[in-house]
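Only one protein chain is missing; all other protein chains are in place.
After this line comes chain A, so read on.
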Amino acid sequence: MTETVAAPPPVSPPPSVSLPPAVPTRRTGVRRTAVTAALLAPAGLTVGALVLVPLALVLRNSFATADPYGGIQGGFTLANYHELLDPVYLKVFGYSLGMAALNSVVCLVLGYMVSYYLVGRPPRRQGLLLLLIIVPFWTDFLVRTFAWINLLSPGGPVNALTDALGLTHGPTEWIPSQGASFVGLVYAFLPTAIFPVYASLRGVDPALGEAARDLGCGWWRVHTRVLLPLARPGLLAAALLTFVPTLGVFVIPVLLGGGKHQLIGNLIVTLYTEFRNQPMGAAASVVLLALMIVSLAVFGAAAGRLRRAQRKGGTS
């Protein structure tokens, strides 16, 4: 029905004229295309006009010179990128990459453990436990961040606990600090990391782990040789969903880290809203975009290699 035949063989007109044409005529074909285009237009226009064109403009602005007020003056210069090579900015990029990598690793390890625990539960329990992870995931991002100010303030719950354990004596300043900022990041991204790992671990036949155990694999080898490789697509997705977004965060380093140690997100916000240097802000955004594309390429290549290896492994 959907396939258009080039030239229908001539047939004598059927006696009944009310039947719809079995082969699309030129007229209905045009109509069909028009309807399809109309259906796709709202979403297509949104992406085109509000995503693609704006991104192209950012790319263009990153090569522009600034007017005295920090606006776009036009022209072509590499000065904005050159200025980003300043040690002050390089430090931000290095710190962001480190924080993002650390956050991904911690989220992945914890996410894997939780997923492994989840898939071992009976189906009904699994549904309930999954709900327990869905609730914090949908809880307002700011609430989840300022919750840590409650917890970590001097004399707050965590401080009371460490006092009772004899680890601290009296009110202790944990906020603002890099540690608090990191805990906030892990807390913000952990649910995001659990879902894809769980989704891929759920598809693994539990008999495989048991078989490996019966064949003499210890706990560690069951995981490293059997389950982890099988969960790798989910782990790759989780890594991508935590690594790149962490780079662009700006709320957590301000509220929990005191704004001293900035992520790329903070840098972009500062350049746009405080320094009002649009070309520099655009250049920093393009760098973030480039880091995203590199990460996508790396994770994509890893996933592709994985698929090929699995296909080659076939039924083994």
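Following the convention adopted for this analysis, a contact is a pair of C-beta atoms (placed from the backbone, for glycine too) under 8 Å apart; a residue touches a chain by one contact, two chains touch by 3 or more; residues count from 1.
Keep in mind that, in the parts below, contacts and distances are computed from a predicted model.
Between the listed names "ABC transporter permease", "Multisubunit sodium/proton antiporter, MrpD subunit", "Potassium-transporting ATPase KdpC subunit" or "FAD-binding oxidoreductase", the UniProt record for the complex's undisplayed chain reads "ABC transporter permease".
Touch with the chain that is not drawn comes from one residue among A:185, A:235 or A:282, which is A:282. Across A:84, A:99 or A:118, the residue that sits in touch with the chain not pictured is A:118. Shown as candidates are A:79, A:129, A:212 or A:228; the residue that touches the absent chain is A:129. Listed here are the chain A residues that touch the chain not shown: 2, 32, 35-44, 46-48, 50-55, 57-58, 61, 71-72, 110, 113-114, 116-118, 120, 123, 126-127, 129-144, 146-151, 153-157, 187, 190-191, 195-196, 198-199, 202, 219-220, 240, 244-245, 247-248, 250-251, 254-255, 265, 268-269, 272-273, 278, 281-282, 285, 288-289, 292, 296.
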